[in-house]
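What follows is one structure encoded as structure tokens, with my remarks underneath.
Yeah, one chain of the complex is gone here, protein chain that is, but the others are all in their spots.
Letters A and B mark the chains as written, and numbering starts fresh at 1 in each.
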Amino acid sequence: MKNCFASMCWKGLRAGFVIAGMTLAWAGVAHAQSAAKTAADAAKKICAGKTITIVWEAGLQSLDPLNFSGPLWEKETGCKIKVVEVPTAEMFTKIMQDYRAGSGAYDALNVVPSWMPDLVQAGALEQLDNYVDKYGYRAELQKIAPTYRDNQMKVNGKIYGFPDDGDVFIMYYRKDIFARDDLKKAFQAKYNYPLAPPKTWKQFDEVGSFLTDNLKKEGTYGASFFREAPYAMLMFQERFRVEGGKFFDANMKATVNSPIGVRVFTEMRNENRFMPPGVEKFGFVENLATFLKGESAMTISWPPYGRFAAGYLGSEKALDWVPKSTIAGKVGYALPPGGHPQLALGFALSVATHSKNKEAAYLFIQWLNSEEISTKRVQLPYTLRDPFRDSHYTDPVYLGLWPDAKDYLAALKAASQTGLLDLSLIQTDTYEEALRQGVGRLWAGEDPKTILDDVAKQWDATTAKIGVDKQKAVYNAWAAKSGAYPK
Amino acid sequence: MTPLAGRHRVRLCLRLVAAVALTLIFMFPIYWLYMISFKTASEIYAFPPKWYPSSFNFDTYRVLFRDGDAATVGNSLIVAFCSTALAMFLGFICAYSLARFSTGGKHLANWIISQRMIPPIAVVFPIFLLYVWFGLVDTYVGVILLYTAFNLPYVIWMMRSYILDVPRALEESALVDGYTRWQVLWKVLLPMCRAGLAATTIFTFVFAWNDFIFALVLTRTEVATYTVQITHYFGGQSNFWAKISAMSVLGTLPIFVVTAFMQRYFVRGISLGAVKG
Partner (left out) sequence: MRSGQRGTFRERNFKYLLVGPAIFVLLLIGVFPLVYLLMVSFQGITMTETSTDFIGFANYRQLFSDARLWQALLHTVIITAIALPIELVLGLAMAQLFLDRLPGRAIFIALLVLPVVVSPIVSGATWALLFNHRFGPINQIIGWFMGRETILLWTINPNLVYPAIITAEIWQWTPFMFLLLLAALGSVDRSQIEAAAIDGAGWWRTFFRIVLPAIAPVMTVAVLIRGLDLFRLFDIVWALTQGGPGTLTETISVFTYIKGFRQFETSYTAAVALLVIVLLSTLVMYLLRRVELAR
């Protein structure tokens, strides 16, 4: 080697290094830039007229593969896509039943991330690491926003799904109401701090009740939420953790009935008093209608609210179930009180283990999830897919969709950094169901402590049935994720 | 006017008033549901509630036909119609045998009705398994077979009691006259239980038409019925009320027409021909 530092040898060596470096860089760049292309090219070779069946949420969501991604994929690869639409409430059931019956009717799947431990345990989801490496997808996977990437992709350290939907609860508020001088003055006088979107739940209580008192005669309430049990249950999960609560203690005993839990339950019910009467039965659309018609000043919900409120529907026929927004241009976006929004539900793309076209199915989901294609998909006006990649939050086209889009994307991006994961264990639904029923009883007027004690008892019974050690391992794995508890 | 006619008039009037009131009450929810198919989203979620739409446009219906959703009503029609025809035929002849010959005694009759005690939710998965093995999932044959089996106990038991109501005399004299038993069944007995047949047919059709849980599990894309299609409109983040409503209109109109046509079999005022007993 010593001699090599002399002229020719060194020059040659240097050239060699440069060429090698450039080749690697080009390969890296080529890989990173064309995960979509890689998938499409590979699929062209193995598809040849085959049909890939994918399970998708029925209704608005499935317009994506039906009208956009399905036909586009078929054009590029010759593989046909068959979309099996399943109502949201039945998706888990149909996937599990199909797996248990071994019918192999589904190739690719949409799964809610909190179901992944159960589905993986049952053996219904295909492990994807080998495919990811084969088609060089790791680089683009890394570019998914941290909270989704680190929390909704792997089970036991292995990849089972690609996070494909940036579902998160953010706060929407009426900028114009918060800017009114008369209200600002009165609020400052009463509470000694400026009127602004609340940062804590105590502030929310004060701001909300103040606004209702002053605006009720105009037909507007301070706030409205979707309080129906399935949604409120998710909000409880967020708020409970934000206030310092833990779901289980070190011995895997349920601690939802801790003083924090009781306090959260009590406050939730108290807040209903300054919300529209009947709010306990508000679902997604009821709450949306109330907000879009200007009847509430604050609300918390998934990202589609922001797009709908801004009137970003185009003349989409598919969206004519959305009430006309009377508040376009008047909506501000913020993190919910506590600053740690729930990454409620969401979707990941997976491959079914009984599929007869696993590789083709995998290529389809890689293509769907890739930078290039996903950016287009999250901008479809009729889609319910929300931004989930770092690049989505800064995409120039998205930024230009409506005047306040930049604030919207900024809020979503902030949410993606601090979001909290849905609780997800073995038999998640059993635990969630106990909580849902608890919320129902809360609205019915029962005592919060009694309700939560019952919930904790049911949780403990379920844990015992599953096996404390077994569940503890899964829970600890979940709790170790960055999005499990606020840091 | 004689006192009798006058009293009759008053009674008729009262009956008419009662009929109208009853119909209004029963129709109100249907009215509300149907109106939704013409309302805009803002009107559906208006506070206070709006009782009528501001305009009657048929856009939603157009969309349903264009997107092929309306085709699921066609699937429901095929499946319900075929299974009803099959169930009525097999069930009627079985009921005749049970009623007139007490075939199988009490045990057979009781076994048949016990089939209706099985909660569908519990057997849906084993039937799904069975169908996977025989490749019947998402096929017309599979669903029709299931609905037929599902409705047979109902048809058999209903027709058995309607047949028991008909005196045997007519059949016996027909036999003496030289009719074969098969002819007696169709030419003599059938006309006598037209009312019961009509009622049973309607509800057999309705049970097949309304089924959700079996259709949900046993169909995917080919044979999706309208009940399953409607549930697609209830989402976690969306609610296509206009479509739900329009589909319901499409889904109930056939029955309305059929019942209006068949109502003359139920009521008095028709001469049924032969004297009973």
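Note that contacts are C-beta pairs under 8 Å (C-beta built on N, C-alpha and C of every residue); 3 or more make two chains touch, one makes a residue touch a chain.
Bear in mind that the values here come from a model prediction, so they are computed numbers and not experimental data.
Contacts of the undrawn chain with the visible chains, over the full complex, involve A, B. Within the complete assembly, B:I121 is the residue of B:V10, B:I121 or B:V141 that touches the hidden chain.
Considering A:P65, A:G245, A:P276 or A:G419, the position touching the chain not shown turns out to be A:P276 (whole complex).
Against the chain not shown here, chain B presents residues 12, 15-16, 18-19, 22-23, 26-27, 29-30, 32-33, 44-49, 51, 90-91, 93-94, 96-98, 100-101, 103-104, 108, 110, 112-123, 125-127, 129-130, 145-146, 148-150, 152-154, 156-158, 160-162, 164-166, 168, 172, 181-182, 193, 195-196, 198-199, 202-203, 206, 209-210, 212-213, 226-227, 230-231, 234, 241, 244, 248, 251-252, 255-257, 259-260, 263-269, 276-277. Seen from chain A, the chain kept out of the figure touches residues 90, 92-93, 96, 100, 118, 121-122, 229, 276-278, 280-281, 286, 289-290, 426-427, 429-430, 433, 436-438, 440-441, 443-446, 451, 466.
Here is the rule we use: only the chains that are shown with their structure count from here on.
Once the centre of each chain is set as its mean CA position, chain A and chain B turn out to be 43 Å apart.
Put simply, chain B touches chain A in their complex at residues 40-42, 44-45, 47, 59, 63, 125, 128-129, 132, 137, 216-217, 220-221, 231-243. Residues of chain A touching chain B in their complex: 57-61, 82-85, 87-90, 94, 97, 100-103, 105, 230, 276, 283-286, 289-290, 293, 295, 302, 304, 317, 320-324, 345, 384.
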